[in-house]
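Missing here: one protein chain of the complex. Every other protein chain is in place.
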Amino acid sequence: MNYLLHILTMIGLSIPNILGYNLIFGRGKFLHFGPIATSLFSSYAMFLTLRETGNYLSAFFVGLLASLLLSSFFAWLALRLESDALGILTIAMHLALLSVVLNWSSLTRGALGLPQIPRITGMLSLPVFASVSIVIALLWIFFMVRVHRSWLGRELSALAENRAHAEALGINRARVTLSAFLIGGLGATITNTLYPQYIGLLHPNDYQFSNLIFFILCVVAGGPGSVRGVVISIVLLTSLQELIRFLPLPLGLIGPMRLLFFGLILIIAVYIRRKEIFPMQRSV
Amino acid sequence: MKKALSLLSLIFALSACGAKTETIRIGYIGPLTGDAVSYGVDTLNGAKIAVDEVNAAGGVNGVKVELIAEDSKCNGADSASATQKLVNVDKVVAIIGGQCSSETLAAAPIAEAGKVVVISPISSSPDITTAGDYIFRVYPSDALKGKALAAYFLKANFTKVAIISENTDFCQGIRSSVKKDLPPGVKIVFDENVDPGTKDYRTLMTRLKDIDFDVFITNGQSDATVAEMAKQLRALGMKQQMVGTDTADSATLGQIAKEAVEGLKPLSVPMLSEADVAAADFAKTFRDRHGEPKATMFFAALAHDATRVLLQEIGKAGSGEALKDALYAVKDFTGIAGTFHFDANGDVVGIPLAMKEFVNGMLRQSEIIPVE
Partner (left out) sequence: MQLLLNALIAGSFAALLASGLSLVYGVLGIFNMALGQLALVGGLTTWWLVSILSLPLPLAIAGGILITALTTWFGFEFFVAPYYRRHRFLPLVTTIAFSMILDGLILVIFHQEPKTIDVGTRTLLPVFDALISSQQIVLIVLTILFLALLTWVLVKTAFGRRIRATVQHPTAAESLGIRSSLLHRIVFIVSGVLAGFAGIYVGIDQNLTPTIGFAITIKAYAAIIAGGKDSMKGTILCAYLIALLEQLSIGLPWFGSYIPSGYQSTVALLVIILVLLIKPQGLFGSKTRIA
């Protein structure tokens, strides 16, 4: 029934972006806290173009370009900076981008958002949209499994475990990093082509920091770097978010309970996975 | 194991959908989490009071009404999920919501497709006017606020206006309406927008000090920010008259910024008028059951009226398309916030405005602004 289809669609839509993030953060162990920034930049570029041209092809192209550009920038940063600096800087970029979107209202309509985003012809009904998003998600999963098993996956892990050794073996850090970030950017673009269409609205409120926490939670809970694990955790955690609606909680308590609940899940997940998230550095 | 369990319970919960009991179900969507939670709580409580009133009087055509509330967290994605659940799982007849404009806009296409009426108590974005046939709202158009303030400026002989607005759809709507309806001879001499939630206005106030202005509009999204605007304005020694919007119509404001808001005039609805027994009753019921409103009584009143007019028309027309047409046909509904009806787009016409004033930390009615 419709509600189930809706949940399936939401799951399918999140998969490209979060799996892409899994490659960067889960496998490559880059402290990249800016995937929402990439999403935000890409969707605004895309849908502002759509407003101008009315043509989805050109809009997609612009959105993809924007996403790849920003991802390359993040890759460059990842090459230059220590991990903790990267983390802080990507958070700063995310917040700065949000601020620009909100304040440059002559361009982006600021706090009003972009409403009435049309769906691509043929995708108007919920069952069709759900099927399309599931198919795309499955294709992407297949693609990511291939990536993880390829040279990129191996070299990413090697670099993450011990950079000096990996480079001594001839692994090109720049190439590996750039590829990982670009794939992440592609995933973000795919998700953000479909998502605002599905809701019919592009609004900065959907790109807040709390979304990043959900990403991190999915990757950590599923096992960083594991495609299967992360997909399962996306399915379960998205369903869980919806399941909470069915709990008979006193209404003043729903909000705080959700925060507490997901905070607890996060800390439990980190505890269980504490050995895998960041490989133990061997020091003297 | 934990994961399997949660999946199982999800299936369980979903299988319970479609179970019908003998009640009329209406849904509520609002931010029960996040920064906007004060609006959610107030509007939900207002709607609850309305439902309780109707049920106490025997329900709608003898059938009890059930209110199912969902949290939409002031963003489109969660509002879409909430609407999906209400429309498809709970099979509600109509929805009171969203509160944030992004919530209403996201709910609109789903409700339209499901032929479910949506009445938003407080969404103010101009985009909602064209959001759909099934989409209504009882929040007086911002255009009226602009006209009311313009009338006030003329009356008080203010010609130079300063305004600081938060960057939210609500505040920006008011700002554009003020700018649009400025009477000739009145200019805006200071117009700044700040990040939502900003509490530090000192820089702006420092700049403002050097500017010649007669009146200052505290266009904040919440009483927390309005309090700071007022306090910091006065802290720099500026004594000009301050004017506010519904967000300034809050008892908490009088408590946390008592000296600063002295004389501040919020533009809101004539709610506290002693002559209006119904309003006083509502306020008392609200306070008895839920304490002070977290945002303002006005929002609760709007949610209440939206629910009452909805339930009244459900009694006559049932649901779906007939309900929609009935709502458009409503001639004059007298609610707590005023007597109103809906125009061809589903926007409300007729809720009057009034200016109040803070005296000694308490709100007093100041003047009623006639609205055409």
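Chains: A and B, in written order; residue numbering restarts at 1 for each.
We take it that a residue touches a chain if its C-beta (ideal position, glycine included) is under 8 Å from a C-beta of that chain, and two chains touch if they have at least 3 such contacts.
All figures in this text were calculated on a predicted structure; none of them were measured in a lab.
Asker: Kindly state which of the options B:L44, B:L86 or B:V194 is in contact with the chain not pictured.
Answerer: Of the candidates B:L44, B:L86 or B:V194, B:V194 is in touch with the missing chain.
Asker: For the full complex, which residue in B:K187, B:R202 or B:R287 touches the chain that was left out?
Answerer: B:R202
Asker: Which parts of chain A are in contact with the chain that was left out?
Answerer: 31, 77, 80-85, 87-89, 91-93, 95-96, 99-100, 102-103, 209, 213, 216, 220, 252-253, 255-260, 262-264, 266-267, 270-271, 274-275, 277-281, 284
Asker: Could you pull out which residues of chain B are in touch with the chain that's been left out?
Answerer: 34-35, 37-38, 41, 164, 167, 192-195, 197-200, 202-204, 206-207, 209, 222-224, 227-228, 231, 235-237, 252, 256-257, 259, 294
Basically, only the chains that are shown with their structure count from here on.
Asker: Hey, which residues of chain B end up touching chain A in the complex?
Answerer: Of all residues in chain B, those touching chain A are 3, 6-7, 9-10, 13-14, 17-18, 32-34, 37, 41, 44, 69-71, 73-77, 80-82, 84-85, 87-89, 100-102, 105-106, 108-109, 113, 125-127, 130-131, 167-169, 171-172, 193, 195-196.
Asker: Residue numbers of chain A touching chain B in their complex, please.
Answerer: These residues of chain A touch chain B: 1-4, 6-7, 10, 99, 102-103, 105, 110-113, 115-116, 126, 195, 198-201, 203, 205-206, 208, 232-233, 236, 239-240, 242-243, 245-246, 251-252, 254-256, 258-259.
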